[in-house]
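The complex appears here minus one protein chain, its other protein chains still in place.
A, B and C label the chains in the order they appear, each numbered from 1.
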């Protein structure tokens, strides 16, 4: 089995499992008390060492790292927390149209509480226009949330530029760095990001643990009530084995790992370009996650490819509407202007340290006959990949007034 | 090392670790898609089987179980979520003075949002008076939150009676059952509880995973935004290994386990009564968690005992003010009317399946000389254990106007 | 899954007696179903499917059911029959399974409208 869906989640590295085991078996105390019994002290040391490791990975102070249950919670804490803590300064928030649901929905939920929201368009490569962002900033803008890299198409945003610009204007900048963390290093001393989301489960760490970097002086309110844990920003007994596993995943991340992933991605690209017909790479051609290759394959639908590939032993993902419970296609593929029937043909390959060139060879060799067979009985003809932006807008309005019946 | 602090957290059972490993190593997919690749399908099956196991343990439908990151999140989701979803029906909430911080603080935070809060007193055994609760219920009462069992003194509340009473009045009833779960079985078909908090890490499961039972028809709003996971009540990639471990902990809970814990607690009580002088058991003499023994030892302070016992290899906990970062003594010991200097002498022994009579013998034999030595140089004389309730009220007002300097 | 892995009767019939098209690639699935009729019996049937696994599987299932049936028999093939035969589709996939049966009915309508034309032509002399 070749697992090529590492942007969804990753295999937990054996060294990470090893690192967690003592915290299940021996140091299973909590980290509440300063002068607790030995098991609590050992647990607390594990937790605080983990915090140091995460902090060092972004050149930050350990005091700025808040452990959470993962990406969704970090994003909610950042956005709800910063909005509520700073509402006296203004009510305006800016985000982009290709953020993950936890960012988009958290921002939209704030609209109901009287906040005003601007959602930035992206270009056909998925890039936010910093000039446009700059223009949208108002006197009462308190928060900008733009992801570091997109999990579906891999496009990397110019967060350094955005951070400098927002910082100069006294606006809080949050970035969801879940997909880019470690893969594209960030030095928090050099880049004035205020809040940054990280998650363990996409870097061979466990599920259920993430972190939020909170710059000193950035005001954030907690969104869950309770005790004083995590500098009162995230109460409750900490997931200490999770934090230790998270830190181990960070420690074992190789110096060459991003380069290796990029080489492997180049191999995918080359192999694909010499073997497959009528597809188009999505995401920015250069500013892209080293481990992410995504494309749309013309005339066929992604879920069919996914299921056939799975039978042949290859795990990929798709942004096809068929593949989601709500039958809504990927909002990201829509945002970059893909026609719905084209977006249906989406295939995402996301790599990890456990993938090999042999797996890629096997994958592409399995994919081609599947595509050919599905194309053979497709009622669609070779067509246009992109619609004009205005057309896309129009479609969007139409489809939002459709009911579920008409989707599929 | 004898670990007698199992109400804080517990050793993860080897069988639980074994059950989780395949979800770290092989079934590390997410549970987002219905027709995903095999790893996702395997992950989803693991998650849904876990949900079934938790559901069966309280005789509920799997659809009523929402996985969360633990007690704190379950309590916040229940209280914030139910209050916000039902605010059109009323603004009045009732809880008790001995709830955990996540319940008390979640209720208090709602006061700032315009909700009205009544906090019920408890008697010297820690019991809520159902008659008093009944009288406090108003036409606009929407939520009552009373824990099943207290984690510091072990007192078990009459939740069946409370549930029947609130249900008859159309008031939502939430109970934090973290400490009692499995130890005191609850049949959700027989008892009209609306919301119930459970957590894995006090029943030999992992930290970072808990659940909230949400009765069908009980309206709750989610407190974090994101995707559609967990019936939209708790978005984000689920902690699947955690859920599987949680379920395994439930499966291996022995039929006789509560009885065994109670026998061991009786052994502690007996041993203590024949060996130690000038102490008093706290909590209800009969309606108490089978695994929890707590007491206050006269003339001495708990942290000192804790540290000395730890050096001798015994882990216990204390509600002494010295043992918390804020230097606030246990609000529970205050609520049952203990004088502050008496509350300082608190010692909690909480048992698990890994404890033995030999450990108890060793513990009591270690405790007695420690108590004697500390008493020898205590400036306090043998005194009164309890102050009148009115006196306690007075003290509370005084101390809340004190600044940190005066605490210790 | 078997139906999906080895779907039967996929493709087109160039000289079909009836063709039915349903769905819209913009919204999701699209099907085009072809029938060849002889002596009121379906003697050949093929389907082109763009869409999810459920749509492909029900396409295959529907064509296998209809093959060899009389037109009147084929008219009784409903969504429900197909779904039951495939049993246990996730609820949100139910509407995909409707498409093949719908396409079949449309193809039959198309055939009937054409043959009624022919019959009228036959009656004319």
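In the analysis below, contacts are C-beta pairs under 8 Å (C-beta built on N, C-alpha and C of every residue); 3 or more make two chains touch, one makes a residue touch a chain.
Just so it is clear, the model here is predicted, and its values are computed rather than measured.
Colleague: Write down which of B:91, B:265, B:284 or B:344 is the residue touching the left-out chain.
Modeller: Only one listed residue reaches the unshown chain, and that is B:344.
Colleague: What is the set of chain B residues that contact the non-displayed chain in the whole complex?
Modeller: Residues 299-301, 303-304, 307-308, 311, 320-323, 325-327, 339-341, 344, 376-380, 395, 399, 402, 404-408 of chain B touch the chain that is not shown.
The criterion applied here is as follows: only the chains that are shown with their structure count from here on.
Colleague: How many Å are there between the centre of chain B and the centre of chain C, using C-alpha atoms for each centre?
Modeller: 60
Colleague: Any idea how many Å lie between the Cα centroids of chain A and chain C?
Modeller: 42
Colleague: Specify, in ascending order, the residues of chain C that touch 2 or more different other chains.
Modeller: 52-53, 92
Colleague: Would you pick out the residues of chain A that each touch at least 2 other chains?
Modeller: 303, 307, 322-323, 325-326
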